[in-house]
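Yeah, one chain of the complex is gone here, protein chain that is, but the others are all in their spots.
A and B are the chain letters, set down in written order, and residue numbers restart from 1 in every chain.
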Amino acid sequence: MIGIRTVRNKLLLVVLATNAAALSITAVLMVAYDLHTFRETLQNDLSAQADVLGLAAGPALEFDDPEAAKEYLELLRAKPIIHSAAIYTSKGAVFATYSGTADAHTEFPKIPESDSYQIRGGEVVLSKRIVSNNEILGTVYFSAAYEPNRRLRDYLGILGLVLAGSLAATVLMFLRIQNTVTGPILDVTAVARRVMEERDFSLRARKTTHDEVGVLVDAFNSMLSEIGNRTTTLEQSNRELQREIAEREGAVRARDRSERRIRTLVSAITKVVWVADWRGHITEESSSWQTYTGQRFEQYRDAGWLQAFDEQGRKEVELAWAHAANVPATFELELRLWHAVTERHHYVRLRAVPVIDQDGGVAEWIGAVQDIEDRRVLEQSLRTLNTELEQRVADRTSQLQEANKDLETFSYSVSHDLRAPIRAIGGFCTLLVQDHAAQLDAEARRKFGVIQSEAARMGVLIDDLLAFSRLGRKALQATALDMRELANKAYAQLTRDQPDRKVEFRLGSLPTANGDRSLFEQVWVNLLSNAVKFSSKKENATIEVGAISEEREHVYFVRDNGAGFDPRYGKNLFGVFQRLHGNDEFPGTGVGLALVHRIVTRHGGRIWADSKLGEGATFHFTVPKESSGGAV
Amino acid sequence: MHVSERSVKAAFLYKFASYVQWPDVDAKTDAPITIGVIGATDFARELAEITANRTINSRRINVRRLTMGTSLDDLEILFIAKEEGDHLPQLLSAARDKPILTVTESDGALSSGSIINFTVDQDRVRFEISLYAAEKSQLRLSARLLAVAQGVHRGPEPGQ
Partner (left out) sequence: MEQFEEVGILLVEDNTFDAELTIRSFKDQKLANSVTWVKDGEEALDYVFRRGAYAQRTGSDPRLILLDLKMPRVGGIEVTRELKSNELTKHIPIVIMTSSNEESDIAVCYKLGANSYIVKPLDFTSLAEVARQAGYYWLAVNRGPM
């Protein structure tokens, strides 16, 4: 116990004090009451006793029997508190006496007129008249012990014990249950102490009760968090402030540095550089200007520098400046400025940059002038060259176009015109054989047959050639083509006349392509007819058609498992009239693939083939997803 | 001063009334107590003086001088002076049937049938009581009276 410095001790003290006070007050009251009742009780008791005695002794008095009276008085021996007693006659004479103690010298005073009850010192004296039938027979007199002090002492002794015991019990109980009150307080106190010592505002007190202490805990905690926040905020803003200061210092240093740099730069530059105020008046000397234009400072200061430009240039500068007065922005002009050395105006580029101050207004203008005379000249010649070149290209192109056209018209008309004689040759041979069969022997017939077939072949060649040339002249009409439909149609057309050929035709789904419909019909016909033709010698011919969509193009393929070709000669495949098989092996003109190649390349695609001799060939061609526009 | 014997007896006489309970008390609460005195005219007079303003249990006291042969009706107490000692047995037997407190002052009067008999003992007036007689007369006597009696005879006197 360390005195009254802790809440617990204070509480204890309070409890004890209240207890003691309550008990004391109670004690005092009880004592007072007891005292009062004691006296009253005594009085009543004695009075009653006197009455009883009086009643009993009445006859003795009435019938003058002092002995009987004395006998009655002797009964008082049973009440030791009564020290002495006496009965007086109605005339006030002592009738009978009694003395509780052995003391025979007890005084019996003269009795008062009326009943009395007096407390004298340690004695209480009572005298009560005996009345019967409205007659006073006599008086009873008592003298009894009055020792309230002893009683008081006893009483107080007991009370004292009670008090002590109660307080002791209080202390014990207190010690046991004080925790429920002081415990939470001590907890909060402990946390508070830690917070103060460690300056750790993240600590929180535990709320264990829902009374005022609980409220305290809540308030405490919220204050802590508030403090914590504020501290954090403060620290943050502190850091930011410091950072800003550092930045500012850095900026200031940088600015100083750049200023110095600029000044150095300006003086180091060989270009013409000038500085003007917001009105456009040159205020500082510019040696480069002087060197270039020949003007001296008095001449070019303020607005004098404008004079160095030619009349046109001057106007332009004034205009630009008037404009810039409203909208301060960098501007560039190409003007002619007097060049002192060569004594003529040179083309220069003038560039003026406004320096904006922090209010948004123009502090000053910085200008640079670049001599572009040489460049100008160069530009000029370049332009002329360009134009010439373009002209030449245009000429050449039109020449080529013309030549192309001529060529194609020529090949068209030639092949067209060639058809007629071939028709005649073949036709007349047929007629010959028909009409003069009798005069012809087998050999003759055979010879005519040769003429016929060869003529026919020439016709096919010419047809192919015709188609080939037509292709060149034809304009591409690109539409979205259902390639699958085209391939299917082509195949159907090809196999229509050969229903007994067993060919497995696998046609996958083909993506739509952008191209000329009739041309791609041709492509499918040619490729498929090739596939059919070259697999004609195989029992189980399979022709596959499929496609892959790549990022920028669709890649279609036609695969057959026919004769194939020697891949070493692959590059000749698409040449006009190029054949990799003899006519006896497989008939053909060699134009078909050239045609396909032409068509595909005109659409901006590529075509190639791979093969394994005897196992088949695959022809791939691509169609770009975006239309190529078609070359002429 | 030497109070006369008769005065004392007179005082005692009416005081006896306080200690006697007559039968049918309820019916006669207001009625006065009548004391009949036979013989001793002076006694009667003195008694009348003493009891003039006195009450016993709020009842007034009447004193009547009786002669021999007078009716004993309406008497509560009958005092027979010793002068009439010869007539004691007659009077007492007449009174016996009635609820009358018979008081005598003759020696051995109890055996004649009186209820209270005055005696003198060393110059002091005392009395003796016959409870037997009281019972016979349907009277009840307070124990307090008995306590101050010189003697209390409970049973019948010899010869009764």
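Throughout what follows, contacts are C-beta pairs under 8 Å (C-beta built on N, C-alpha and C of every residue); 3 or more make two chains touch, one makes a residue touch a chain.
All values reported here derive from a predicted model rather than from experimental measurement.
Considering the complete complex, the chain that is not shown touches A.
Within the complete assembly, A:Gly459 is the residue of A:Gly459, A:Gly515 or A:Gly616 that touches the hidden chain. Considering the whole complex, the residue from A:Leu431, A:Ala492, A:Ile548 or A:Leu613 that touches the absent chain is A:Leu431.
Only one of A:His416, A:Arg501, A:Lys537 or A:Lys612 touches the absent chain when the whole complex is considered: A:His416.
Listed for subunit A, the residues touching the missing chain in the whole complex are 416, 419-424, 426-428, 430-431, 455-456, 459-460, 463, 466, 470.
We adopt the following convention: only the chains that are shown with their structure count from here on.
Taking each chain's centre as the average of its CA atoms, subunit A and subunit B sit 131 Å apart. Taken together, the subunit A residues at the contact with subunit B in this complex read 55-56, 58-60, 62-65, 68, 132-135. Those residues of subunit B that touch subunit A in the shared complex are 8, 11-12, 15, 18-19, 54-57, 124-127, 142, 144-145, 147-148.
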